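Complex shown without one protein chain; remaining protein chains in place.
And now, chain A:
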């Protein structure tokens, strides 16, 4: 039994969903995503028992490319994030009607397939292929099922696609160059390379372009807010919950260990870019009138902090970053879902037109409040664990980084609570707001349960990821 099983389930699921037709598509998709989740948990048990669940088989002989999937703790954690969020995302869409639903749900599963592959691939080229494959479904999801004016949407989506593709093609050149040096795309061979400082710098920058656009890090973020706003909520969830984690994960897995000298030499610059994102994102979020755009900019602020954490090259920074990646994945999906729940009832996302929901819907209010508080890293939520660890690691590099990065909590609390106040509290809205349905409630409860459980007891995840992060750190520090 090995991890390729998950990929197979998701891929078959994508085709099955397409062929069962529009009526059953959503249920079949949910079934396959839950099957993938179940299988992942079984695999996790095998993994914790010390079994080898990785896979290597030859694929192309010349140039030598292998089909290599490597499941270490980090990979497993990201895999679990993907397969746990996918059913939640699919389930959360049950309240909406989509035209051509079979295509829609098939694309979601296909995207989950590609993202899982990205997290598991241990061969540079295979990784690159999955990385690019993940782009195609989200392009169509945002383009065909998105909302707002068609012309603006088209512009936003094309910009997103060209940006990300441009970045990743430079990563491809870097990989080909590395292949010339190492004679193989396998990650362990790439780790062993001894590259000169200049080579490392160029490779670091080529990778950086790909990841900075995906994450996004300032100044490569300009595609983000528009796409988040224009995409259907499911697409936004996939993008912000999982896809941008691909960039952060890749920094840890590929960029830092392959070009450690450059990472050390220019550490301050990249941490500063991450923190600039925190401050910029927070300030812009303060002025947003559209609920989804506000969440998009808050997401920009949070991932800026995560990116800064990864570039500290300390075990705390990496661990905090991974924890925060998972926590942020859940919380941002929850928040976008809350925005969608409001939209289903009021048909608007303008914050100024909302208000007074609390009196009509106490259940929804309390769930939304928990999510808001989690996103501003209130102690006892999972986000607190992650954000605190990252800030601690930043303080070890330079106390000012921690101080400036800490503004995410202060500013975050300000704009999130202000948003909450305007949306939920205040005078009773003249429109009626029916309380959350059972289906919606299940999604919320699942997300909140994860956030609170790991907020109190993050040990299972830290135990899972720490050994593999230490291995990566050893590679970084070997020379």
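Here is the rule we go by: a residue touches a chain if its C-beta (ideal position, glycine included) is under 8 Å from a C-beta of that chain, and two chains touch if they have at least 3 such contacts; residues count from 1.
By our rule, contacts and distances are computed from a predicted model.
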Exercise. The complex has one chain missing from view, so what does its UniProt entry call it, picking from "Amino acid/amide ABC transporter membrane protein 1, HAAT family", "NADH-quinone oxidoreductase subunit N", "ABC-2 type transport system ATP-binding protein" or "Imidazole glycerol phosphate synthase subunit HisH"?
Worked result: "NADH-quinone oxidoreductase subunit N"
Exercise. Pick from A:32, A:91 or A:170: which residue touches the chain that isn't shown?
Worked result: A:170
Seminar exercise, completed: Of the candidates A:161, A:270, A:420 or A:454, the residue in contact with the absent chain is A:161
For this session: From the listed residues A:5, A:24, A:56 or A:129, report the one that touches the chain absent from this view.
Result: A:129
Seminar exercise, completed: Residues of chain A touching the missing chain are 60-63, 100, 103, 125, 128-129, 132-133, 135-136, 140, 143-144, 150, 153-154, 158, 161-162, 165-166, 169-170, 172-173, 176-177, 179-180
